[in-house]
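All protein chains but one are shown at their positions in the complex.
Order of writing sets the chain letters: A, B and C. Residues in each chain are counted from 1.
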Amino acid sequence: MSYNTFGHMFRVTTFGESHGVAIGCVVDGCPPQIPITVEEIQRDLDRRRPGQSKFTTQRQEADRVKILSGVMDVDGRQVTTGTPIALLIENTDQRSKDYSEIKDKFRPGHADFTYEAKYGLRDYRGGGRSSARETATRVAAGAIARKVLPGLNVRAALVQMGPHKIDRANWDWNEVERNPFFCPDAVKAKFYEEYLDDIRKKGSSIGAVIEVVAEGVPAGLGAPIYGKLDSDLASAMMSINAVKGVEIGAGFHAAELHGEENADEMRMGNNGPTFLSNHAGGILGGISTGQAVVARFAVKPTSSILTPRKTIDKSGADTDISTKGRHDPCVGIRAVPVGEAMMACTIADHVLRHRGQVG
Amino acid sequence: MSYNTFGHMFRVTTFGESHGVAIGCVVDGCPPQIPITVEEIQRDLDRRRPGQSKFTTQRQEADRVKILSGVMDVDGRQVTTGTPIALLIENTDQRSKDYSEIKDKFRPGHADFTYEAKYGLRDYRGGGRSSARETATRVAAGAIARKVLPGLNVRAALVQMGPHKIDRANWDWNEVERNPFFCPDAVKAKFYEEYLDDIRKKGSSIGAVIEVVAEGVPAGLGAPIYGKLDSDLASAMMSINAVKGVEIGAGFHAAELHGEENADEMRMGNNGPTFLSNHAGGILGGISTGQAVVARFAVKPTSSILTPRKTIDKSGADTDISTKGRHDPCVGIRAVPVGEAMMACTIADHVLRHRGQVG
Amino acid sequence: MSYNTFGHMFRVTTFGESHGVAIGCVVDGCPPQIPITVEEIQRDLDRRRPGQSKFTTQRQEADRVKILSGVMDVDGRQVTTGTPIALLIENTDQRSKDYSEIKDKFRPGHADFTYEAKYGLRDYRGGGRSSARETATRVAAGAIARKVLPGLNVRAALVQMGPHKIDRANWDWNEVERNPFFCPDAVKAKFYEEYLDDIRKKGSSIGAVIEVVAEGVPAGLGAPIYGKLDSDLASAMMSINAVKGVEIGAGFHAAELHGEENADEMRMGNNGPTFLSNHAGGILGGISTGQAVVARFAVKPTSSILTPRKTIDKSGADTDISTKGRHDPCVGIRAVPVGEAMMACTIADHVLRHRGQVG
Partner (left out) sequence: MSYNTFGHMFRVTTFGESHGVAIGCVVDGCPPQIPITVEEIQRDLDRRRPGQSKFTTQRQEADRVKILSGVMDVDGRQVTTGTPIALLIENTDQRSKDYSEIKDKFRPGHADFTYEAKYGLRDYRGGGRSSARETATRVAAGAIARKVLPGLNVRAALVQMGPHKIDRANWDWNEVERNPFFCPDAVKAKFYEEYLDDIRKKGSSIGAVIEVVAEGVPAGLGAPIYGKLDSDLASAMMSINAVKGVEIGAGFHAAELHGEENADEMRMGNNGPTFLSNHAGGILGGISTGQAVVARFAVKPTSSILTPRKTIDKSGADTDISTKGRHDPCVGIRAVPVGEAMMACTIADHVLRHRGQVG
């Protein structure tokens, strides 16, 4: 049972609401003696932090992380001890806002109606538990996960906004940190600037596709049949707020391919087996091949928009709602570091699971 | 840890290799007093059984299921007892085939290389554990899962083969059982017949997209944050052999939508809240809305093809391989009942989980 | 995998070291709409708090608990929301003590050697993660667990100290709160006062036996075969620091009984089936009978004693060690509220699990 826990051996349990006292997570099962500093975790958090450009919500959260446990000083180095690592981020921007508008109305596209249907109540302040704010704790946990497998390199990028895909010929990882969209195509990033600003000004929103690439993953990770690496990645990515689709390697495009085109041929290389292509996205039969693991996920447009939408209220009466205030015109942007974190956590978990069974 | 177990409260553990003594599963956690007969399970298995048309492998498996435990006669009715239900399917078509060709070579697109990389050995006979044969046990478990939630109706259909999508205006569920493709569009089914026969004759293969629809799912199922209904569905579908992508509702198309288009508006209906569209695929914030739950998954083309492909052997030498023998030109077809089974198992699990927490 | 998590549906994950920043826990899976206040949790914590008599460690911890998430105000009442409840207790009495003595020596009876053997390092400050301080978070979680099943009444008492058992004829639950030993026998409590004071003055320590009784548990809780209620209680009690034995009902005494003596006979009562005795401790076949659930556990003497003991240090040299400072002469005393908490958590978990499967 894992309502708020992700992973089996490298386990992340998160807690906290958007406008509560604090959010945080407990990372359990992390190997001991891994060097980790609060600064490293903060660095990842800062990449996700809102309010860094006009293209993300203007909510001002310092998002300062504290390590409460599981890390100690050994000869001047901060290292993990093998016991649970608790991370805490206090909520500082809890405006005493007027929530009367959304308190009793269900915002279309949001989890308002479903939380109410499930629990009989909901924390309506800023989305409560269903707020994307929870993803900050994933990013914090991911910073630790990245260090479990030496040589692991997890990066992500926005590869599509609305119908506009990047030109893969322009892919430059360095470009990702140079624009506010985590976009690896400088030309398209330029285009997005105007495109998204227009959407933002209209109080509208747009969807996106994010690609996550993990390099340095050895062959052999993943545990068939129901612990497949791709199965767990699908679960990981789909658990991110607003995600509606996940694919591995060729993904949905594989449906259009013939067997000859899709199967990645092999040849012996200087450093072991090599593949001549990577339609598989680095995973065959649920187990990593040693190639880069490639996952992609689709993020729906932000549901908080200015245009009034039809809805009902808690009493069952028909009404309309429009959401004013601080919102991301494209939540897909801030999902980029979150996708990295989920990839890192999934791989860290499988490193430990594989080592456990196979040694 | 769930290498070969799916689900938390409604738990399915499967076992068996393609060419071993038997395959089977243990369904644990099933509520007591649910009427279930071996005939009902067999009926679902027969839909998946190979060799029923020229478009599926000609392997002849009777796939006769036996109930070993967990079901007893009460006043002439077979009902579950609440204890584990073990189901067994003996392998009858274990041809004493010559495996020398594939024993030492890694078939591109198959799990040969990765199983060997992980375990240091593999059961090369018919794919061993990674064979699609394992999915028969999922279908058997799914037959039980369907009965956990009264009123649940889970159906699936093939909606795309290669680049050829069905025309949704032609959708007729009755049509699904009338053609060998589980295709709801009679016109497209006619087209597929010639299209796939051509591929089959060439010894090639093609991918497909399957859509699974669950009706009768009440609002409130699904457990945020890491036990979201869509997260578990993504894991479930991605665990099916050859699946490379999963989407919910609008799925990847949601990336192209504006907030106004994507959010499903609400109005009060005669029987409670209604939605004016279903881009969400019946799930918001990881919790079911009461609308139909809609998932889609992409199946890659069968990797066993006649055209020789470059590969290496266990000694590390470059070589070529082509796969002769009985294979599905489009494995996506037989994935249709498997997708239904995974949907049913996921929902059954969430029914019990929800009832446990919320009552 | 549950290194630091207890329970399946009512899940408690704890974190924190004795002398770190804070300790705490995350309670996941708790049903929504359960009224709970920070004062109720504090009340239970205060019963366990050290320094309340000369018979417990003089460490001064305020043990003030904070609720970080999962509880909200609904019409003036604090209620659970169904999302994770995070509880935090800051460590305030972190004396800048000199740890050089125990930093490199393994204290016999403590977890020093084993943590070092497992992780290659250990937090030597006050026992780190293996400190009994962790049990404060269990008590906090237990305060919530108690409220999951209306009518549940969980109480515990010290029934033996050293070789001195209480006289069960004197059992008075009210007496438990009147002496510093949680002892239900006033006469024996009087005796313990002098007995333990003598042990304390000598810098020695002594073991104890605690009995936990849960009333108001309906028949039907517990899930055979490996989720038996008694199996989970055994695990729960044995997980408490210094516990070396657990028994249910007649326990080890059952080994001495004949079948005629042991089996609890039944008769029909006015309010349903009644039992004429309770050797079973309220559990048959792993499932509750509706009688009081009775568990007992043995606590070894505190390992921190004044008398020097032979040991080795990290370099492998033979040496001696004696522990000065603030320690409990009988850790069994403070285990009483912890035993209650573990009983409450186990039952809450099984209430949800039972409801999930059976409805």
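Here, a residue touches a chain if its C-beta (ideal position, glycine included) is under 8 Å from a C-beta of that chain, and two chains touch if they have at least 3 such contacts.
Computed from a predicted model, the values in this text were never measured in an experiment.
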Options B:20, B:180 or B:203, residue touching the unrepresented chain: B:20
Touch with the omitted chain, as defined above, among C:57, C:130 or C:179: C:130
Candidate in contact with the missing chain, chosen from A:32, A:51 or A:203: A:32
Contacts of subunit A with the absent chain, listed as residue ranges: 1, 9, 29-32, 82-83, 224, 352-353, 355-359
Contact set of subunit C toward the excluded chain (per top definition): 1-6, 8-9, 14, 106, 108-111, 113-115, 117-120, 129-130, 134, 160-163, 199, 204-209, 219-228, 230-239, 241, 244-268, 273, 276, 279-281, 283-290, 298-305, 307, 309-312, 316-318, 332, 353-354, 357-358
Residue numbers in subunit B that touch the chain omitted from display: 1, 3-5, 8-9, 11, 13-17, 20-24, 26, 28-29, 32-33, 66-70, 72, 74, 79, 81-86, 88, 118-123, 128-129
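Definition applied: only the chains that are shown with their structure count from here on.
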Separation of subunit A from subunit C, taking each centre as the mean of its C-alpha atoms, in whole Å: 38
Chain centre separation (subunit B, subunit C; CA means) in Å: 45
Touching two or more other chains - residues of subunit C: 1, 9, 29, 32, 82-83
